[in-house]
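Report on the structure given below.
The complex appears here minus one protein chain, its other protein chains still in place.
Chains: A and B, in written order; residue numbering restarts at 1 for each.
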Amino acid sequence: MHTRVGKIISREILNWLISSSLKGISQIILIENAVTGFIILMAIMVSSLPMGIIALLSSITGTLIGKLGGADGKIVNQGIYGYNSVLTGMALSLFLKGDNRWIIALAGAAIAAIFTAAMIHIMRQVGLPVLTFPFIILTWFLLLTAYRLVSFKIDPKLAPQSLANWTLNIKGETNWLDGAVNGMGQIFFLDNNWSGILLYIAVFWAGWRFGLYAIIGNGAALLTSYALGGEHSLIFMGFYGYNAILTMIAVANVFKEGHRYALLYGILAACLTVPITASIVTWLLPYGLPALTMPFVFCTWLLLGAMKSLRSI
Amino acid sequence: MHTRVGKIISREILNWLISSSLKGISQIILIENAVTGFIILMAIMVSSLPMGIIALLSSITGTLIGKLGGADGKIVNQGIYGYNSVLTGMALSLFLKGDNRWIIALAGAAIAAIFTAAMIHIMRQVGLPVLTFPFIILTWFLLLTAYRLVSFKIDPKLAPQSLANWTLNIKGETNWLDGAVNGMGQIFFLDNNWSGILLYIAVFWAGWRFGLYAIIGNGAALLTSYALGGEHSLIFMGFYGYNAILTMIAVANVFKEGHRYALLYGILAACLTVPITASIVTWLLPYGLPALTMPFVFCTWLLLGAMKSLRSI
Partner (left out) sequence: MHTRVGKIISREILNWLISSSLKGISQIILIENAVTGFIILMAIMVSSLPMGIIALLSSITGTLIGKLGGADGKIVNQGIYGYNSVLTGMALSLFLKGDNRWIIALAGAAIAAIFTAAMIHIMRQVGLPVLTFPFIILTWFLLLTAYRLVSFKIDPKLAPQSLANWTLNIKGETNWLDGAVNGMGQIFFLDNNWSGILLYIAVFWAGWRFGLYAIIGNGAALLTSYALGGEHSLIFMGFYGYNAILTMIAVANVFKEGHRYALLYGILAACLTVPITASIVTWLLPYGLPALTMPFVFCTWLLLGAMKSLRSI
């Protein structure tokens, strides 16, 4: 009898853990849906199996820290303690070299969950969401340790460069189809076309509106960055698109369904991410760091904050 | 009948718009006075007609966004949604090159109003004013986009430079009269003496105390920067004075009229802007960006924040 009850309980716990962790993966694109999380996980694994394993383990780590730490249970179940951990774990696995990077990635995932807890407390005061701020700051900090601690080996492609020596050359192939798929992939550090298509399926699964927002947000960024004269190689790698997709979803989603201007405000926000991306990359050039999703965080905070004062919007 | 009523209404709206937009210009020096705003506008036009047009259009843009967005009407009428837009519009017209800079300037003015709305919400929590923070951050970001988007052409004078290569040479002509006028002009990016004199008239029009604060604040900065050994060319261009004027007015103005120490605290705050200006310029050297009014924002927040804890001041 007892063992059977025990089995049922542990199966329940396992179900909860898997479901919350998959939601943690889907929360990266501001969606709470375990199936979407699962398809995204597949998209990552198609591109790299170890990366997929790290993503899942990171989400489990973050979710467990939230649960065992005694965070608001409802929030933990929604995957809110998972998504910063997933992104941190994946980014560190990708931008660091050496075998120990898997351990650093999981330790980073754990710290990301603690950082998320701190930011939830701080941002509650201003009524704005945490978004991916903990992931961005923590990843930047852990990558820069490589200049002082030999056990951290940063990818040599992330080379610091003086802004004084920088020259802009935007020429390159234009490939709109690649751009359409890659913007989605870049959210998860993926540049595989199959992964990109799987990601779109994952988003559409959660609701056609999410899928529509993703396509429109990415398209707005592609056109804006092309019109403003961004580097073609970066544009069609999805470099300008991924922040626009996230911002579009975050901004359009705060409006009630059927709001007249939801789409318009979302598109404006998506376009704004393009110059913001360009300048954040410039700020980071002397440190050789990637922009990650900081443009999304800035633009979304800007618009959600403004809505608190501009009450007719 | 109907058209007459319509005319009266549209004339009323126009009056409101012009009055609020001129107040938006006067709010740059923390004054709410449409006539002062008008004289400032003249001072700008004396120096450059297109710059004056951009200033007015930017203020109108910001004010309309505040009004149509549904911000607190009282605040919009005071010009609070205008001044960051005016400064952003003018700074972008000045520091960017190319014909498209007028469009970028107006787009920047619009974003500045949205940023102001967000900051009003955030700063309400700590009980401190927004000041020119949105203008500064937004202008820095939009100038830096030039390194990644060819349609933004930054003035080559704003050249990034490694701090390691920097050598300080303070020698240069000393011209105290120029210094007295230029500090005021620099608030509005003007180095024309006639403009400087018109600006003093604008300030005195709003009240002799404002005029006095401006003269004393600028004088305090001139003497402090000279005594501490700043670059003469910069001192007498008003480079150290303009933040001191703004800080002096902001700090002295929170005290009730006739407060014993209002003037003293104002002067101390004005002197403090000198080392803060020197260090902000140094932080920005690797990016080639101008300090704008960040020293004013830092010093004013510092002193107003301190007053909340130091209750006898």
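Here is the rule we use: a contact is a pair of C-beta atoms (placed from the backbone, for glycine too) under 8 Å apart; a residue touches a chain by one contact, two chains touch by 3 or more.
Please read these numbers as outputs of a predicted model, since none were measured by experiment.
Touch with the chain that is not drawn comes from one residue among A:38, A:95 or A:152, which is A:152. Checked against the full complex, the one of B:13, B:68, B:264 or B:306 touching the unshown chain is B:306. Of the listed residues B:68, B:103, B:126 or B:264, the one in contact with the hidden chain in the full complex is B:126. Summarising the interface, subunit B meets the missing chain with residues 125-127, 162-164, 166, 168, 170, 225, 227-231, 272, 274-283, 285-286, 301-313.
Although one chain is hidden here, its contacts on subunit A can still be listed: residues 65-66, 68-72, 111, 114-115, 117-122, 125, 140-145, 147-152, 159-162, 286-288.
Methods note: only the chains that are shown with their structure count from here on.
Taking each chain's centre as the mean of its C-alpha atoms, subunit A lies 36 Å from subunit B.
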